[in-house]
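Missing here is one protein chain; the remaining ones are kept as they sit in the complex.
Naming follows writing order (A, B and C), and every chain is counted from residue 1.
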Amino acid sequence: MNTDSLLSMTGIDKRFAGIPALSGASFAVGRGEVHALIGQNGAGKSTLIKVLTGYYKRDAGEVVFDGKPFEVSSPQQAQASGISTIYQEINLVPYRSITENICLGREARRYGLLDWKRMHQEAEALLRRFKVRADVRRPLMEFNTATQQMVAIARAIGFSAKLVIMDEPTSSLDEREVAVLFNVIRQLKQEGVSVVFVSHKLDELYEVCDRVTIMRDGRTVKTAAMNEIDKIGLVSSMLGRAIDRAEGHATAFSDRDEKKIGEVLLSAESLAIGQIVQDVSFDVRSGEIAGFAGLLGAGRTETARLVFGIDRPRAGTMTFNGHNFDPHKPSDAIAAGMGFCTEDRKSEGIVPDMSVAENMMLALMPKLSKSGVIDEKAQRDIVERFVRQLGIKCSGPDQKVRELSGGNQQKVLLGRWLAMNPRLLILDEPTRGIDIGAKGEIQALIKSLADQGLAVLMISSELEEVIEGADRVFVLREGISVAEFDRDDATEDAVMSAMAHGSAPTIAEAAP
Amino acid sequence: DAPPLKKKDTYKVGFAQTESNNPWRLAQTASMQEEAKKRGWQLVYTDAASSAAKQVADVNSMIAQGVDLIFLAPREEKPLIPAIKAAKNAGIPVILLDRNVDASLAKPGEDYVTFIGSNFIEEGQRVADWLVKNANGKTTIIELEGTTGSSPANDRKKGFDEVIAKNPDFKIVASQTGDFARDKGRQVAETLLQAHPDANVVYAHNDEMAMGAISAIEAAGKVPGKDILVLSIDGGKEAVQAVVDGKIAAVVECNPRFGPKAFDTAVAYAAGEKIPDKIINPDQFYDASNAKDLLSTAY
Amino acid sequence: MARYGTLIALALLILFNFAFTRNFATMQTLNVNLTQVCTIVIVAVGMTLVIATGGIDLSVGSLMAISGALAPMIFLGKIVPIDNVALAVAAAMIIAVGVAGLFGLFNGWLIARFRIQPIVATLVLFIAGRGIAQVLTNGNLQTFRIPQFQWIGLGRLFGIPVQVVLMVLLVIAAAWMLKRTVFGRQIIAIGGNERAAELSGIAVAKVKLIVYAISGFCAGIAGLVVIAINSSSDANLVGMGMELDAIAAVAVGGTLLSGGKATIIGTLLGAMTIQLVRYTLLANGVPDAAALVVKAGIIVLAVWIQQHGRRA
Partner (left out) sequence: MTRQRLISMLGSYGVVLALLLLVLFGWARYDYFLGFFNITSVLRYNSMFALVALGMCFVIMTGGIDLSVGSTAALGSVVAALASPQGALTGLGAGVGAGLCVGLINAILVTRLKIMPFVATLAMMLAASGTALLLADNQSVSVSYESGFTSIGQDNFLGFPIPAWIAIVAYVVGWIVLNFTSTGRGVLAVGGNEDATRLMGLPADRIKFLVYLASGGLAGLAGVILASQFGAGQPIEGVGWELFAIAAVVVGGTLLTGGVGSVGATLAGVLLLGILFNVLNFENGKGWISLSAYWQSVIRGLFLLVVVILQAKLSSRGSVAVREY
């Protein structure tokens, strides 16, 4: 490892409306090293990055980059100085083509005008490095989240930068894609480029990172070489306390009590919509956690959307609670007793300018009102209860949701549905982008909810989460439900092979 | 010379109106349409919706359709010149109605046949002259102007203000636009009466604003006609009735019934008669002395 | 803080007037300003709700014209003769306002059903609506003297002009609705994040329909007030330019045009500010052309103070 420092930030302060997000944070990255930056939700990782790239103006502190004091006032300048950034939320332009999203800002020119042919070639070449095949002339919004994430990464790599910053690039990638990304990171490293890597998936860090910096409450509390610190060490520095976790479990889903599982609540038969969902069947019982596993784009989210009445299926039937179930719109599903935490928090979940309380009460509100008038007191009680129960870190129920960190926003959304006291809760990537502490809390919460008789349909791209958490696992592949595993049969190997080939034992046996 | 008009039994003529957003314009249009119907002529009617530029385009589309003659109520003095020239080039005679064009740029008998209409400056003068004679000590004037920048507003102000300037007893304490509209006229009058409690004359550039001013005066607890004299231009039936009722002191008529005179002129022109450069409509003047008798003849 | 921007501007204007405008400190001044601001506020209340959902309504002026054209046709017996004056007036009011509300509903239908952008959807009625009013009346002025009807423009309740009472009631009702009711919060949620609102079970299309209908309804009321004061209805001019006045009032009042946030009281203050600016300029004899420039400056200033306040 090269200890010659490329970037050093010291004593960084940043306040939002008087509340400190960073206080005296420092951070140093060597040349050609891959440096992990971790911390709980709201620890200040994204803020630190945005301060570095000039998106936010820092209140105090010093930054030295490449041996010179570094003063930039816009991401544009940062990019020109050699810092390329992939931000936490995918920040691209959906209406524009992949090529534009990759090449904007460093266009190829001929006779002073844009050379589209060359730009298309360049975009294709970059994507090939990530093993992504896509028509680069089509608008970005026609592609799934993973491809979009890859485009964002390709864009950042395309600028020949000295430092590439990746804020949670893997949260919407599956394992195959993560592996590809890691290869690219290793290549970058060989070329002498430094990488800052933010992730909540601690295992990943050990694969590619050289050093790690841990943040807590706006401070950097520890920097260590990756091979000198173990996972427990990471976590306890993040949380600021010693932890004890049942050995052998990667998640908080230990010890489900299977006796409490009741009758079938929801069952779906041969659902189909467009090309994305071809033939999906499954059922969920009350008190049970049913998991959906599958590669990205397997059609899990689309299936969930059918169940919740967001889209209408072109074929298939559903029953809910023993009755035929054919929701036309989300409110039908909600009336029947369902809740749905979407995977895209920012655009489908929160109402950013509303308060924590208002966001949490959005679905429940009509029920808690007397002839249309809101019962403020009853709502406040409920909100306060959930803020406490879910451990939401906010200055109070009246803080705007946009000011919370991603993980806390997710908890608010969970609260929104839990407050409804639903019979079935659909959770699409419930712990995506959530720190390990909160993740454990949320998982424990899901478990206890199921224990109380709630039916849970959980979609997760984290295999461990599905395998350890779910009582039954349904595997989807290319829009078809290819396998079903009971808790005991759901081993990592079995599920993975079903995800990849669809040749699950049950189906293989049935086939001639 | 202006292009000739062939003698025919019936013609296809164009009428390019400037706008249809006030009773006066509506009466004018109705009069033209009635007359065309009566004579069995075909009338191509366009409405420029208060835009001089659109009016030129309208005239051009009439030229394209090959009308025999164009009646044009030019919205403005200068911008309509190109339309008149284009018609001349296409051999189509033009008769101007109610507003004239810039005499230095287009000449009657040469570029267009003639101008039939009223004289806005003179209208303002007539109102002022009446006031100077009948003021009875009421000399503090509020003026409600028409739409800012429009030629009747400019001319009615000019004619009135010039006469008042020659009579040092009189004073215009406020002059603001009421957009030729009743509601706006009322609101402006309310404000100005409040800011100038000593005012005792309101001169409005049209009937609509005068009616609005009457409401404003009444709302301020004063009596129109007694505490405050209201003067107006246009002389529509409602205004003349208000003169009879004593609410308006005097009003100059500006008669919109152009149809008969306009079509007669066209026929005379086709017959080869000599047409004067200007044909001024004889306009009535109503005040308490004659309003009752003439009420039935008001438009 | 956001609200204080407008308040400060308003206070400064009042101070200026005390110092420089003749005859300002009188009840009649208050009366004039309150009665003149009424129609703008009534329309702007509906507009605030529309803007809170992230939309805009350009058709309000035309809907005022439609309601203003319809009412006299009914109570003057041009459609069907009605002998009882009270009945005729009541029918006229209900039908005129109802029709304006229906046209508002039509706006909402275009926006909710076809997902046409509000500015374009309401542009349709902005253009066609006035035409409809003109076609109804053939463009002719309708004049009338019906005290029972004109009461809403000229009458007084406990010494306060009826239209002012109407305005205050509407403002209070809307402010309360926005703050305390489920419907109000749903409006804000839709403006803040429409997809999230839909996924939370809010009937987005229905809420939008109602909001645009309310805007049409408010415009209808304003149309009646205008013609009642003037004892005449001119389809060509009633409500002309009202959409811009109302939007300016909403913006100066501190409601973001992007939606997701709204203050009715702010809108009231915004309308008052604009009204007082107009009064000040007129009363001090500022030429109309210059007045336009000053008005522009004050709108910019007020909105800027607003946003500055919000960021601090």
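Note that contacts are C-beta pairs under 8 Å (C-beta built on N, C-alpha and C of every residue); 3 or more make two chains touch, one makes a residue touch a chain.
This is a predicted model, so every value here is computed, not measured.
Across the whole complex, the hidden chain's contacts among the shown chains comprise A, B, C. Residue in contact with the omitted chain (choice from A:R96, A:R128, A:R312 or A:R385): A:R96. The chain omitted from view is touched by exactly one of B:A27, B:L43 or B:I248, namely B:L43. Considering the whole complex, the residue from B:A2, B:M62 or B:L144 that touches the absent chain is B:M62. Where chain C meets the missing chain, the touching residues are 56, 110, 114-117, 119-121, 123-132, 134-135, 138-139, 244, 247-248, 251, 256-258, 287-293, 295-297, 299-300, 303-304, 307.
For chain A, the residues touching the absent chain in the complete assembly are 53, 55, 74-76, 78-80, 85, 87, 91-97, 100, 104-105, 107, 113-114, 116, 137-139, 141-142, 155. Listed for chain B, the residues touching the missing chain in the whole complex are 12, 14, 17, 20, 33, 42-47, 49-54, 56-58, 60-67, 76-82, 86, 90, 102, 105, 147-151, 153-154.
One rule holds in what follows: only the chains that are shown with their structure count from here on.
Our note on geometry: chain B versus chain C, Cα centroid distance of 33 Å, whole angstroms. Separation between the centroids of chain A and chain C, computed from CA atoms only, is 45 Å. Distance between chain A and chain B, defined via averaged C-alpha coordinates, is recorded as 72 Å. Residues of chain B in contact with two or more other chains: none.
On the chain B side of its complex with chain C, the touching residues are 20-23, 26, 145, 148, 174-177, 181-183, 186-188, 190-192, 194-197, 208, 211-212, 215, 219-220, 238.
Of all residues in chain C, those touching chain B in their complex are 21-23, 26, 28-29, 32, 35-36, 134, 138-141, 143, 154, 226, 229-232, 234, 236-238, 240, 278-279, 282-285, 288-289. The part of chain C that touches chain A in the complex is made up of residues 180-183, 185-186, 188-189, 192-193, 195-203, 260-261.
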